[in-house]
Structure formats: structure tokens, C-alpha cells
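Contents: one structure, followed by commentary.
For this view, one protein chain was removed and the others were kept in their places.
When the chains are written out, they are named A, B and C in that same order, and each has its own residue count from 1.
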Amino acid sequence: MSVFGGELGEDGAHRFPVRVYFEDTDFSTNVYHAAYLKFFERARTEYLRAHGIHHAQMAKDGLAFAVREITVSYDKPAHIDDLLEIETRMAEATGARFVLDQTISLDGMVIARARVVAVLMNERGRPMRLPKALLALLSGS
Amino acid sequence: MSVFGGELGEDGAHRFPVRVYFEDTDFSTNVYHAAYLKFFERARTEYLRAHGIHHAQMAKDGLAFAVREITVSYDKPAHIDDLLEIETRMAEATGARFVLDQTISLDGMVIARARVVAVLMNERGRPMRLPKALLALLSGS
Amino acid sequence: MSVFGGELGEDGAHRFPVRVYFEDTDFSTNVYHAAYLKFFERARTEYLRAHGIHHAQMAKDGLAFAVREITVSYDKPAHIDDLLEIETRMAEATGARFVLDQTISLDGMVIARARVVAVLMNERGRPMRLPKALLALLSGS
Partner (left out) sequence: MSVFGGELGEDGAHRFPVRVYFEDTDFSTNVYHAAYLKFFERARTEYLRAHGIHHAQMAKDGLAFAVREITVSYDKPAHIDDLLEIETRMAEATGARFVLDQTISLDGMVIARARVVAVLMNERGRPMRLPKALLALLSGS
């Protein structure tokens, strides 16, 4: 049974269900490669929400996360109607940046993987140190 | 509590939750107007799935639904993090076409409405009569 | 020879070329129905740019156009690699709203049509009267 918005596991990983719709596919009949970035981004948003962090509130505080680098490996294709699971884990969080490892699975098999480097930015687009409370929250300590 | 994939109500309407993500917004800070069509399409797919109809199976049978006309009214904007509810109802189903009425609500208030005229197509792109079993299924009789 | 950004004709219509890419198609092998709204929106943006109106400048002035209602008719499908032409014409412009008629053509044949009702909004999301200069500009008088 898939849980809307996903859920945090006791192992610190967040698991988030995504259904493949028409919009995600292309004429090859596979899921379009850029759609994976949307799935990964939705999962990161839900991962943050599960930790009590909301983009709308951050924007009011003049803060935003920004992706600095992303590497995606496409191992197997996905198709219309597939029910995918996106897993998100914090790999590393230092003063000014953090790294997330994400996978997409279909029927228990990993079909795509991403490594995402993100930073926290202030209103003027300057990178900021992650607040300690946030670091503690995200690193599960 | 939102149910992944939505659910059919006893009144014949299908209700489907959608979370607004980064990908759905534009620089006006509102949800981009074409994103609504994606929400409506996802909801129609889930409406059909709730009736046992799957796009992947239809494609194997050489069948597909195609939108002929869509009218969308935008009453109020939506924003990042909003939890929307898409309601889908069959308005009319005749031999060769059917009409769906859909709404998007935020906190119980309708913020957008769509009327969608769709047809069933065969492999050669020709409109087909809706099979009686399908008509019966969708009209709830 | 297609002109990047399109051009205004002497008949007051704006013609804008769009190439169909992977991102625009879905697993039916046709162009996804919501992609048409993106094509129409790009064409409206270029129509405005051809009249000296830029979204970035409008945003600085606290102004934005918003779509109130859109009706799209899908007559024939489009496919990968197709070179489409979007035609945009002002149908009506009154104090607070304006109506645009748009078509998409392939090889000289109209394959989709849209009627778009838009309004000008100020910073607080309130509809504003179209400035006379803007009205004159857009109505070609």
C-alpha cells in the first residue's frame, strides 16, 4: 500500500511512491530522461517535509535550496502505469553543502540512481551555512 | 489523510490528491497554467484505473483515449506546497465520445474547472464506439 | 526558413515556429495534449515581445498577464520532428481583459486551435485596466 507523500524509515531513508503518467513518457514509450529529475525533486521535497521543512516557509524566510550538481545513471527504462519508489538518503552534510543519494526502484529493482549536491541560498543568491538545527535534523542526530 | 491514487466516492465522483512541487510553479510564484492539464490528466488516469482500465493494457489492445477539446477556467491561483484535490465526474457518454467535468479544490474551495471531451481511438487513429461494458462501467450502471 | 522568435505579419497576426522535441511527445507517439499549451504560451510571449512587451520588465513594474480561461481543440495529432507554426491574433481587447485566437499548423493545415482569455494583474493579484498605450499597441492602432 503506497503512502501519499512517502515515509521516513527507521534506517533514515525516505521512500516515496511515484506513479508514471502520460506526461512522463515520450514517443520511445519509455519515461523521458528529464522526468526522472522531477521524480527525484519531488522526493527531496517530501524528504524535507518529513523533517518539518517546507519550501513555502523557507521562501518567507528568504531561504531556498539550490541544486549545484546532479549525476543521474539510467539503468533500465520505466513505462506508463509503473509504480516507482524513490529512496532518498543524506550522504553527507557539511557547513555549506549537502549531498543526497537517491534511487528509483521498480518491483524492488533499482532502475536509476542520482547523486545530488545542493546548497542553501539566501535572498541574494549567496550560499549560506546550514543552520545547526537543520543539520541535526537532516543527519538524524 | 490523502489516499495515494485517490478514490471513488459513493456519488460516482473520483477524488485525487495532488501536491504542488517546484516543477509545477513558474516565476510568477503561482502554479503554471499548463500544469493544471497535467493534474487533470493524472486524475482521469486514476479515475479510469479505479474502474479497472489501464493505459498499458489498452495500448496492448491497440486502443487509446484522446482529448478532442478541453476548456479550463482559472479562478484562483495555487502555490508551492499546496495540497490540491482533483474531482472527476462523467458528465456524458455517448457512442463515440464522452465528456468529463473536473475541478481542482484547495481547502475545500474550487480554484479551477475543466470540461474535457475525449474519444476512444483505435490503432489507426480512428474514433471507435465505446464498448458497452466500458460505458456501463464508467456510467456506474 | 523559420525565424527564431517568429514575426509579425502585415495582417497583424504573429507567426512563430516550434519544433517538436522528445519532451513534447508521449508514449502514444503523439504530442502530449498539455504541450500545446506551452507552444501557445511561448507564442503569446513572442507576440508580446514583438510589440515591445517583456515579462521580465513587467515583473519589475509589478504587473503580469494571467490566463483566465483557455479552450483548446485538438483536430489532428503532431509528432516528433514536426515543424509547427503557431499563429496568434488579438480577437478582442476591452478595459480589463483581452482575448487571443491561436492556431497550430503543420504543413499549412491547422491541427489545433485555442481561444485564450487573459487579464492584466497587479502585484496584489487584482485585475487592472489595460493601459491605453498597451491597448493601442496590441490592437495595432
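In this text, contacts are C-beta pairs under 8 Å (C-beta built on N, C-alpha and C of every residue); 3 or more make two chains touch, one makes a residue touch a chain.
Everything numeric here is computed off the predicted structure, so don't read it as measured data.
The chain not displayed touches chain C at residues 1-5, 17, 19, 21-23, 38, 41-42, 45-46, 49, 54-56, 59, 79-81.
Touching residues on chain B toward the chain that is not drawn are 22-23, 25-30, 32, 34, 79-80. Of the residues in chain A, those that touch the hidden partner chain are 27-28, 30, 33-34, 37-38, 41, 55, 59, 64, 66-74, 77, 125.
We take it that only the chains that are shown with their structure count from here on.
The rotation relating chain A to chain C, fitted on Cα atoms, comes to 180°, given as a multiple of 5. The geometric centre of chain B is 25 Å away from that of chain C, both derived from CA atoms.
Along chain C, residues 27-28, 30, 34 each make contact with two or more other chains.
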